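With one protein chain withheld, the remaining protein chains of the complex are depicted in position.
After this line comes subunit A, so read on.
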C-alpha cells in the first residue's frame, strides 16, 4: 500500500515538471517586427537629442535601421480594425552593426523585439552605393529567428519612408508583401527575391535585380528595379518599369502584362499577353560567344482607339502584329543596352544559361563574366501572334 502511494506521488510530481516549457515567452510580451528598413546614417530627432545629452556608445554612424513593430494579434492575419490607434510602430536606430542597433532598442522600449515574423526588408539604393549587400544581409542570414523566406526590396528614396502608410489600419510591411500577388496581373512586379535566393546570388557572385519601391505622399508603389552588381555587391543603377517587365519575360517569370504602341493613325493600340516563353541559347563559334534570344508570345488585341478600322478587318491583325513585334523588340533592346553598356551587369541571368549549356567555356569566363557579358552580342527574335480580339469582333 505504502509503495503504491509512493509510486502515485512520484508520478504526479514528474507530471508537474513535464507540462511547462523552460524557454517559453509570452507572445504578448514580445515586440514582433514585420518590416526592416535600412538607410544611410541619419540620426532621428530623438536620437540627436539623446546624443546631445551624452547617451551614446562606441560606433560609427554608417546605417540607420528602422524596424516596424506590430502588435502580436495582427500577425495571424487579423488586422486591427480600430482606426484610432496606428496599428504599427516604427523604431529607428543608427550605428554600424545591425544586431547592435537591434539590441539598443531594448534600452529604449519595454518589450524585446523578435524576428520570427519578419516579412519584408527594404534597403535604400543610396545605402547600397556605400555598403555592399553582403555586409548588410550578413546578420539577417545568420540570425536564427529571421526566416529565409523574407523578401528583399530596394527603395528609390529613403527606405524608412516605405514603412509609413497614410491609410488607417494598414501595416505597410504586410501591404508590401501582399502587393506581390499582383504579379499575376502585371509583369512589372518581379518575382520575389527571398533571403535564401539572395544568399545564392551573393555566393555565386552574379548580378541581379531587385524590385524597386518608390514612395510619394504616403503611398508606396512598385516601380522598376534596382540592379546590384555581383562582384561588388553595390547598387549600380535602376531599371524602368518597361525594363522590369522585359526582365520578367526574359527569365520566364512573367506570363502577363500589356504591350502598347501607336498605330498608323497615331492612336494607342494595346496587346494583352496571354502566354510568353523565352528561350536563351548560347552560341559558341570558336572563341566567339553570342546569345540567341527567342521570344514566343500569344495574346489578345484588347484595346484600340482607332475608330476607322475594326480589329477583325482583314489586314489589321498582320499589321498590328508587326507593330507590336517592333515595340517588344524596342523594349528588349533598351533593356539589353542598359545592362550591357550602362551598368555592365548581367542581371538577366545569361550566365546561368551559359553555365548549363557550355560548362567548359563558363569556367573560363566565370571570374570576369560581367565584363564579357557587356561585349557579347545578343540576337533577338520575336514571334508574336494575336489569337483573338476579345468579345468584340466587329
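As a convention for this text, a contact is a pair of C-beta atoms (placed from the backbone, for glycine too) under 8 Å apart; a residue touches a chain by one contact, two chains touch by 3 or more; residues count from 1.
Criterion: contacts and distances are computed from a predicted model.
Which choice in "GerAB/ArcD/ProY family transporter", "Acyl-CoA dehydrogenase family protein", "DNA-binding response regulator" or "Iron(III) transport system permease protein" gives the name that UniProt lists for the one chain left out?
Matching "GerAB/ArcD/ProY family transporter", "Acyl-CoA dehydrogenase family protein", "DNA-binding response regulator" or "Iron(III) transport system permease protein" to the record, the invisible chain is "GerAB/ArcD/ProY family transporter".
Looking at A:130, A:186 or A:204, which residue reaches the missing chain?
Touching the chain that is not displayed is residue A:204.
Using the document's definition of touch, tell me which of A:144, A:217 or A:391 contacts the absent chain.
A:144
What subunit A residues would touch the chain not displayed?
Touching the chain left out of view, subunit A contributes residues 21-23, 77, 141, 144, 147-149, 194-197, 199-204, 352, 355-357, 359, 362-363.
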